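I am attaching a structure below and will ask some questions about it afterwards.
Removed from the display is one protein chain of the complex; every other protein chain stays in position.
== chain A ==
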Amino acid sequence: MTATAPRGTGAASQGRGGGGPDTRRAAIAARTLRTDRWWVQPLVTVVVLVLFIAYSTFRAFQNAYYYASPYISPFYSPCITTRCEGDSFPEFFTGPAWISPAIYILVLPLGIRLTCYYYRKAYYRSFWLAPPACAVAEPHRRYTGETRFPLIGQNVHRYFLYAALLFNVILFYEAFRGFRDETGEWGHMGLGTVILLVNAVMLFLYSISCHSCRHIVGGRLNTFSKHPLQYKAWTAVSKLNARHMQYAWISLFTVAFADFYVFLLATGTISDLRFF
């Protein structure tokens, strides 16, 4: 087991600098000797994320077909300008007509995904190739990680979590408004209601399973025995946290699918399946 000593400072052994390998290492020229298909996972991640980014960017700038009474696309929720279609949310201001209402709000859901501990792993590996896979050499000459600007900004993740939780409440609100019919009368339900509800639930699970949430609800404590409620909360979030990756991907699909469903309704391509 590790021996410890009075606190010292600085490096134990100086690096050799220059980004080159230690010449005393075993001379193995191959970038990796892995024989499995290590490139499949980063490739799939790139393909899926690029498709999502392309679709969501197109829809966010489209500024149309995001409302089909009583449903509103999650990309446009909350819709906060007076130019919004429908009667979904308090309208705070009137923006220029050429700016899509989605542009004002998407920075927050984008921010939580961009700074999320799971997505960081995914895109550092698959887009930045740092590293592309375990024990596969990365192509960069220098590496400073999250020690300096801009990546030191990843530390604001918890603030995006707070914003995401607010959005979760709004998305549940919008989903419950789906228990109306096209004329606004309550007591009805359709397939769109189910889709918006499932999306709200998955996004909520993604938010509360986050590592920052796990820290905030109790992980920061050292003596759980003195804080039984926080310990219970931490235990519950820890169980969800083990599935954070799954919630990250599932919620990505559900939010895109919910938007696509509203798009199909709004363009008249399909009509909503009404249950009652």
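The working rule: a residue touches a chain if its C-beta (ideal position, glycine included) is under 8 Å from a C-beta of that chain, and two chains touch if they have at least 3 such contacts; residues count from 1.
Methods note: contacts and distances are computed from a predicted model.
A.B. asks: UniProt names the one chain left off this complex as which of "Branched-chain amino acid transport system / permease component", "3-isopropylmalate dehydratase small subunit", "ATP-binding cassette domain-containing protein" or "Succinate dehydrogenase subunit B"?
C.D. replies: Options "Branched-chain amino acid transport system / permease component", "3-isopropylmalate dehydratase small subunit", "ATP-binding cassette domain-containing protein" or "Succinate dehydrogenase subunit B" narrow down to "Succinate dehydrogenase subunit B" for the missing chain.
A.B. asks: Just to verify: which one of A:97, A:134 or A:229 makes contact with the chain not shown?
C.D. replies: A:134
A.B. asks: Sort through A:104, A:172 or A:231 and give me the one touching the missing partner chain.
C.D. replies: A:231
A.B. asks: Over the whole complex, note the residues of chain A touching the chain we left out.
C.D. replies: 1-28, 32-36, 117, 120-121, 124-125, 130-131, 134-138, 140, 142-147, 151-152, 155-158, 211-212, 214-215, 219-226, 231, 241-242
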